[in-house]
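With one protein chain held back, the other chains of the complex are shown just where they sit.
First chain written, first letter: the chains are A, B and C, and each begins at residue 1.
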């Protein structure tokens, strides 16, 4: 196999998850970090020729004005993660990558996210088509300047509010016609704009956020037409991961879950955006869906997400599961999960990059459902039981 | 198929788990209880012709002097479980079953358990062989008086202290020769005596406790020679169930478990017996084994079991799992499990009865490893991941 | 001292707290219950000649159609509290008390509470003055029929939504003039109507709920004019009790509370009413106030209350306290509180009855601030530290 040059393009490239992903990739490249937390490094997958960390090019879109090093230092200072010495040793590289990060689009991202955008972005007027063309030109420049054979686009931007997608046409041809409408009248938001831009060029696209992205049928059709692949959505990092692990236990033991309450508190940027009830809706929907599908009935559920500034990037979840045992005896399982959001997400982003890159090499088209274990709301499959999802990944790897 | 008559024989027949199992069986027979908590009632197994609740005969061995109704009322009063009205409606039947429960053996059960035994039992002197013959005569009488085609023996007695089994011969022929030694010099304890008595008569034996039971190779050989089946040991009801569900998650996500601490408190008879450090050893060993096998390495672990009288049958476990995420970031999962011990165990006992009865009908011999999902320390298989264990049960059911 | 006959009049007399209070009073009278949970039975107060349980008369107002025994059995069945045998032994007495409970008023209680009212109440049209007069006639009849020297009125009804009290006059004379307005235009809600009715007759009034009750200055003036006493509001039973105990610890150790998050879940009637965001506002305000007053600064706080049906009367609170230690080190205290709401509240109601009755005998007028340890939002005092509040009660008792 001739040496292939691969790049990764991160949407929301200076957010907490992306910053940590980039620091992690640089540290892995330099041999400064162990591979703890990387699924793709498990012995189960050691026979696969997955992308190495050495020759990867990194670029991305961002709407705020900041630097990767400043964002990384903020994680260190506020949340006590990312060792200061490690950051010093990665600084030169981070500064170099900064230059490959260009302005994104805030088309229909909602007023809360808009507030964080640089003023030039806030004043830009584009139709969806113009935004797509601008973004495609960014992708093309990067491919060319870095002499890449492949570029994987991964969405790590803040959660958009839900759009009314009832009027969205089911076929690409029809959707394509709407791209010249003014932005405000467009049924598409930024996450879909980035997806269309990538897929239309034949580039793989992965949506790690709860935003719509490439989910609409018309965009799925585009992916098939362009013979490329994509997957989403919403990375399964913490509380929902536990739900997908614990709910099958109750199902397999025939213990009836009467109610499942989950309270999430955290203080990062993501938290600030989700504090807007509109944006929160998108997220809660994604966190709550799976219980019914695993259990086969609807227990009473409650999911809350609250922005608590002092926690920084440390997400704490308290879940209270009230279940009925034999002879109607009520019992309780409670858990608290204290994890650092960006450090839970970043290795999964790297895993998705590597597995998607291999799938693209293997000429897989359309939705990569074998990646379902990474997502809260995996597209194209009803499978939510984490253990079964992991089996699916293992089986794919054996092909 | 001609109508078969089946019986179940419980060792420790008036302990908390057995009492609850019997109340449950009576209530199910009378249609007074839902089947919540019964694995064998899941849709996955509805195609199997499992034993019904109607025509089951119940008998057993016990070393204490008490009645089933008194024990059930104690659970109601002390632990606030088992509805008083339900118990009133089952009383006649419970009193009838009381008469089928006969004195067991306290051979090598350790001084803590001996203290609970009736004085006639404490003064009885028997060699292991004499005990086996007496027990076999109990089994035979029950088979005859109830006109049974089959009798499943299930050990629910208190946990025995570990015996030194290094001198135990590996072949049945040789072990058989040791049965005439005086009890004190015998390498066997009561749980194995009951097992030998059953298997030697061709009766299936299930060990729901952490005691040795039928685990020694010589006794496994006996089961094969007599063409019967058996399985053990230590019912997986609570904290360990959660370990077998959560540990695979850490493994599949490549998150290194640095330490896993589990503290268990409860106030039932089992707790009193486990308060004796000797008996506790047997249990802790069983609760701690699986982490290494699932994770592939040895995190620091600590398991404690403490007798806290006020809790009655309510077992509360607090587990603290300290794990290392990406870039060496330490994170924490904690859970508390508040379950009523007897009500978690009883449905599994009924499930084991039904699946074992079917396996016996299917002429399966030796260890029933397909039942591994029910045990903390399943014999004959290294499988500890609960989700995979459940798949094994499902695959067996499809045969 | 000549034998005095005392009665207690409960508003919301068949709700969970009142039912439990009445069952408790009957059980104490019959010697069927220990005095565990009763502050007034502490050795500290044994020198006081507090009201005994023997000769107490019980009556009340209620808006729903049900019986005390049915409500008590519901607590038994749904929430596994109130022993069935105890209830059987109290039934005759409960049925007798049922007859002393008459229809209350739903004036401005909000649409959620209105839904629970009997249809005759829903169709009644009264001005506030008419309602007061009707209620006073209920109080008078009871005083007369039971030959009472004293009647203490205690509000245990569901939480009302907050009313706009900006237009409420500060003087009783002026407020009195508004009583003839039609109900909809009245700035008063039921809790205040009951309070005015009682105080105007010189009867002591205690508000155990977060509703306004006797808090307005004009009503306080009425109490002084009629030379009677009153106190409120919002019984401090669980999570807030813990806040008032733990917050002083952080203050005395100079540990800065950065955030204090409290999530409350429960499934009783109170929960159903508080599920209405309007009614919840009144409650949350009351639960959140004290932190600032104890700490002297405003940490970020979040209080949620959610109706989770399966929990019945069992209130579970999870609190997460994020605090800053020496050298800016962030640390965490979490607690979960699993208490049965009615059984936490009922003994306090009995305590308030007894202490208030003594205060009335001692001719105390106006707000009984010495009772502050019983309330989330004690009227007339800024004291929230529970330990200091208890000292105040002890000092009063020594007078």
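We take it that a contact is a pair of C-beta atoms (placed from the backbone, for glycine too) under 8 Å apart; a residue touches a chain by one contact, two chains touch by 3 or more.
Treat the numbers as computed from the prediction; the structure is a model and nothing was measured.
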(message) One chain isn't shown here. Among C:37, C:103, C:162 or C:202, which residue touches it?
(response) C:37
(request) Can you work out which residue in B:263, B:361 or B:394 touches the chain that's missing from view? (result) B:263
(request) Decide which residue listed in C:102, C:179 or C:255 touches the omitted chain of the complex. (result) C:255
(message) In the whole complex, not just what's shown, which of B:57, B:316 or B:356 touches the removed chain?
(response) B:316
(request) Write the list of chain B residues that the hidden chain touches. (result) 80, 258-259, 261, 263, 265, 300, 302, 304, 306, 308-311, 316, 318, 320, 322, 330, 332, 334, 336, 338
(request) Using the touch rule from the top, list residues of chain C that touch the missing partner. (result) 20, 23-24, 27, 33-39, 41-42, 81-83, 86, 241-242, 245-246, 248-249, 252-256, 324-329, 331-340, 343-344, 346-347, 373, 385-388, 390
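In the analysis below, only the chains that are shown with their structure count from here on.
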(message) Please identify the chain with the largest separation between its CA centroid and the CA centroid of chain A.
(response) C
(message) How many angstrom lie between the centres of chain A and chain B, each centre taken as the mean Cα position?
(response) 45
(message) Quick check: what residues of chain A touch more than one other chain, meaning two or more?
(response) 332, 334, 336, 338
